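The complex is shown incomplete by one protein chain, all other protein chains being positioned as in the whole.
Coming up: subunit A.
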Amino acid sequence: MGNEILIKVENLSKSFGDNEVLSNVNMQIEKGEVIAIIGPSGCGKSTFIRTLNQLEEATSGAIYVDGEDITAKGVDINDVRRRVGMVFQHFNLFPHLTIKKNLTLAPVKLGIMSESEADAKAVELLERVGLSDKADAYPDSLSGGQKQRIAIARTLAMNPEVILFDEPTSALDPEMVGEVLSLMKELADDGMTMVVVTHEMGFAKEVADRVMFFDEKGIKEEGTPAEIFNFPQSQRLKDFLSKVL
C-alpha cells in the first residue's frame, strides 16, 4: 500500500441551521485504501461522505483532495468531482437515457472523451459489470441490483481517483446485495480507492483496510477490521456491534 495521501480532512464541522451534525472531524485516506464507515442511523456518516465531494458544503474546516483545499473559495468544484466519483443509495440513474447514454453523457459533455472513445469505454465497462446486453435498455427495465452496477459503471466511466459509496446496498432487495458487493470487492482488489458508508458488516470486515465507527458527530473509533470487530474499545461501539452482528 502506497503512502500517498489522496484525501485529508481537517477539523471538519457541518451544521444544518442550529443542528450540528459533524464536529471537528479529522481523517485521511491514502491512495488505494478502502475505508468502511459504520455507525448508527443519524450519526452523520452520510453527511460526512457527501462533504467529501461538496454535495454538502462544509460549515468549517478543510478538505484536501490531491493537496488542494476543495472548501476554499474559487475552487473549480466540477473539476474536483470528476476525480471523486459517487454512488448513491437510490442509484439516481437518468431514466430518460439508455444505459449506454447514462455512461457516456458526462465524459462526452465535459469533453474528456470523444463520442466514440466514450462508447468504447462504455462497452468495456458494461462487460466488466456483466450487463453488456443492457446497453440500449432504459433504467426502468432493470432490477435494483443491475441499476446499482450500472451506477458504479457510470462513475467508473469518468476514471475517478476515488469513489464514494453512500449506502450502496441499503435500497436493494436482499438477494441483490451480493452482486453489488462482489463488484465492489473486485474494484477494491483492482486497487481503487474507496470510501464506503455501509451497514454490511461482512463487507467491512472482509474488504476494508480500515473501519471508522461514526457516532456523536464524528469518528468515535477507528482501526483495522480486526481491531474494530474483535476488540471494540468504547461502550458505544460494543453496543452497536451487538445489535448489528
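Note that in this section a residue touches a chain if its C-beta (ideal position, glycine included) is under 8 Å from a C-beta of that chain, and two chains touch if they have at least 3 such contacts; residues count from 1.
In this text, contacts and distances are computed from a predicted model.
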Remark   = Choosing from "ABC transporter substrate-binding protein/permease", "Sulfur carrier protein ThiS", "Cytochrome c oxidase subunit 1" or "Nitrogenase protein alpha chain", the absent chain's UniProt record names it "ABC transporter substrate-binding protein/permease"
Request  = Decide which residue listed in A:Lys45, A:Arg81, A:Lys121 or A:Arg149 touches the omitted chain of the complex.
outcome  = A:Arg81
Key: Contact set of subunit A toward the excluded chain (per top definition)   = 53, 55, 78-79, 81-82, 84-86, 88, 90, 92-96, 105-106, 109-110, 138, 140-141, 154-155, 158
